[in-house]
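Just below is one structure, and these are the notes that go with it.
Every protein chain of the complex appears in place save one, which is left out.
Entry: chain A
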Amino acid sequence: MANHSQLGFQDASSPIMEELVEFHDHALMVALAICALVLYLLTLMLMEKLSSNTVDAQEVELIWTILPAIVLVLLALPSLQILYMMDEIDEPDLTLKAIGHQWYWTYEYTDFKDLSFDSYMIPTTDLPSGHFRLLEVDHRIVIPMESPIRMIITADDVLHSWAVPTLGVKTDAIPGRLNQTSFITTRPGVFYGQCSEICGANHSYMPIVVESTPLKHFEAWSSLLSS
């Protein structure tokens, strides 16, 4: 989860998120270079009395057409690379359904056993000491770490969005539609997210908590729950 006053991304816990963080650094670097250029020229223009009766400047027109085109290509190439990387689905080990309701999530593990539960936010008044306000839920989803997971996301009533920033996942939950996303967690841990599509009064109070554990512990947990 994010610390207070955190401006940047959370540490990545999936390979796609690592790529996205790197791409963001690249795009921000380009944006910084352009802003520095414009600011320099603007400062110059504001400080100096410049007059010009130039009416024809073919060379500079050529430069400031070709250079931005090159910059756009430099941005587009890694962006498309990551976009296609995100769409690769190779043989997920587990398929998990997330159904958005007002104002909680329902999760279904139907691959091997018929396991389904609701996940409500723990109200602040019931929150144990040391737990995260407005982020904890009564039933967390548990997934095996370092395994490709497929998420099928939909909604029961209005639009919601299932998002976990550290995994680089954000997918809209649309009633009547099944959206698919996939991810792999590179390490064990507890990852937090929140509903990311306005869905009514308690939109801010339907968080998502994902526990990534070794396969052995995931199997023990799922056996316990389905018994």
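Everything that follows uses one rule, which is that a contact is a pair of C-beta atoms (placed from the backbone, for glycine too) under 8 Å apart; a residue touches a chain by one contact, two chains touch by 3 or more; residues count from 1.
As a working rule, contacts and distances are computed from a predicted model.
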In UniProt, the chain not displayed here, chosen among "Globin domain-containing protein", "Cytochrome c oxidase subunit 6C", "Prolactin receptor" or "ATP synthase F(1) complex subunit delta, mitochondrial", goes by "Cytochrome c oxidase subunit 6C"
Quick one: say which of A:Ala33, A:Leu178 or A:Ile198 touches the chain that got left out. A:Ala33
From A:Met1, A:Ile174 or A:Val190, residue that would touch the chain that is not displayed: A:Val190
Of A:Leu41, A:Ile89 or A:Leu178, the one touching the omitted chain in the full complex: A:Leu41
Of A:Val21, A:Leu75, A:Leu134 or A:Ile152, which residue touches the hidden chain? A:Val21
For chain A, residues touching the missing partner are 12, 18, 21-22, 25-26, 28-30, 32-34, 36-37, 40-41, 44, 50-52, 140, 142, 145-146, 186-190, 211, 213-214, 217-218, 220-221
